[in-house]
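Before anything else, here's the structure in question.
Apart from one protein chain that is not included, each protein chain of the complex appears where it belongs.
Let's look at chain A:
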Amino acid sequence: MPEEPSQTIMAVDELQAIIQRCQILEEADFKGEDFNLFQVAGQKCLEDGYAAQLLEVIQNEKNKVIVKNMGWNLISPLVRCIFTYKQQDDKREHCLKILDQLAQLCNPKELLLGLLEQIEQTSGEQVCQTVLLLLQPLQTVLLKLQHKKAYSVGLSLAVIMNQLTPLPVPYTKEQIQEDKLGLCQCCHAVVHFAKPFVNEVVKNMEKSSEYNDVELKEELLKFCMKSLEYPLLTAQLEQLEGIEEHPFRRFATEIIDILWDIRELVPLVFLHRKGKSPDWENREFVDIERKNSADSLACLSYLVFVQHFGIDHFPVIFGPSYLLQCNMTHIEVLLKRTEESVLSKGLDLFESCLLRMEDDSLLHQYLEFRDFINVPQDLVKVMTLCPMEHLRKKSLSILQLFIDKFDAEGKYTLFRCLLKTSNHAGVEGYIIKNIKDQIHLSLTKVCDSIWFTGHHLISLLDLVLLLPEGAETDLLQNSDRIMASLNLLRYLVIKDCESDNRTGVWAALAKIEQNFLKPLHVGLNMSKAHYEAEIKNTKENRREAHSSNTVCSVTVSGEKMPAMTTEMQLQVLHSALFTFDLIESVLARVEELIEVKIKAGMDDNS
């Protein structure tokens, strides 16, 4: 590269000039003007490619004081240059050495601000590059701060995490392997950066605890909590085939190790066991903390109980019901989210807690905890609204697991609650089937449950054997539920003899007829008539000329759906009729069975 002689003289000489001037000055006499000239000259040297010369100047013993005071201004141009030069370039090496020297020589407070400013100014693709470059000098500077470092360490970690947070977290195997923005690499480097501070806290905890060390521990705790929220909460943390060392699994382990080292791991997981706060001011703080850290704590529970990171540090004494109780708040937090990564963690955590329990072992009194009622309702929302099929299926299987773990009264209460709150015919149908299964167990077991026979059952059946809007109920919409109810009634009529009447269904027959069977007949007749009329109309319209005055149109993803052809319309109408026929046939069968049984009863009595 042709170097213009005039420029060579200018850049380096200018630098030499300001240096010489400052060498004779006292430190206290450095003026703002001097700082400026130094920065401009230094910057020019770098930009013109004279890093080597600049390095010499900085390494010169005589210039120590100048560099100490003014060096931090060079960070910005230095970093820019490092990124413009290629890996093998000598100039890059020189720049890196300059950076190292500055870390050693400059006033730590000022250099710290310079480095953090530099990190704060980057965005997007530059962030991880910059952080990776500056972590080492940052560490050097912080270690120089000795006993006052806590606040600065916290600030540094906060700035770094703030810059990383907007970056997307690699999720698929390909994305993780590619690590396009360097996030995985960066996370690992940040933990490594924090290591000496963790060691310091550990060492000081073994001696007495000075005030300052509590501060440093608090800052590290804040960093861990932040990491749990980002990137760990949204990262994919299962083992992946073909990836030997999963960067986020490793990061999770490292964060948990830090928490264990600073003795915060077990207290955090069992936060509510920390004991009542003694004074009022503390309570405020604890409440704020708890709210902001809900996501982090939920993620931590997931890591410990599902992935078993750090589980060796925990007592293996807790009863499984208690573990479920402790985790319910976290499960609730996770299930309320919609991102697949977070929602699936909630489901996994819930499942793992339930699998630790024996069936029928969960006492119904747990349902008096708010989250024990809220969580199944959240589960229902996932089952019915989540766009991802595998999550819908999974949440259904977990709901069944949850039901299975409760004792009889618990199941009973849960069924009542879900029938009242789920507002979804499919879910209601599923619950009704569960009720049938419980009745079956009651009737066939030696010990019979008072909850699924007799007056408790009748009270439950009041919720089941009815049409929500009487004869005007939309039978298609509610067909799942209605079919399940009819099947239940059919089962009861077959299994329970009138003389036995263990389930109480025979005594309630009149009521059932009035609230359920009669309106169902009426509803069916009305619906069939309506749909048959629709079919007739549609067929007639087809014979007439095709008119394109559609009353309304449907647009999906920006594309207008083609109008349904008459064939399609007829198909839909016919399938509705088929559903009604199905319902009607079961209804007829049930009524038949009832008649038979009543007649048999009467014959017996006569």
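Simple rule for what comes next: a contact is a pair of C-beta atoms (placed from the backbone, for glycine too) under 8 Å apart; a residue touches a chain by one contact, two chains touch by 3 or more; residues count from 1.
By our rule, contacts and distances are computed from a predicted model.
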Chain not present in the shown complex, as UniProt names it (candidates "peptidylprolyl isomerase", "Translation initiation factor eIF2B subunit delta", "Electron transfer flavoprotein-ubiquinone oxidoreductase" or "Coatomer subunit zeta"): "peptidylprolyl isomerase"
Identified contact with the non-displayed chain, of A:Q118, A:T234 or A:S352: A:S352
Among A:I24, A:V316 or A:V556, the residue in touch with the chain that has been omitted: A:V316
Contacting the left-out chain in the complete assembly, out of A:L25, A:I243 or A:L363: A:L363
Which of A:N107, A:N204, A:T253 or A:T579 contacts the chain that the document leaves out: A:N107
Interface residues of chain A (partner: the chain not displayed): 27, 68, 107-109, 148, 266, 273, 275-276, 280, 283-284, 287-288, 291, 308, 311, 313, 315-322, 352, 355-358, 361, 363-365, 368, 373, 417, 420-421
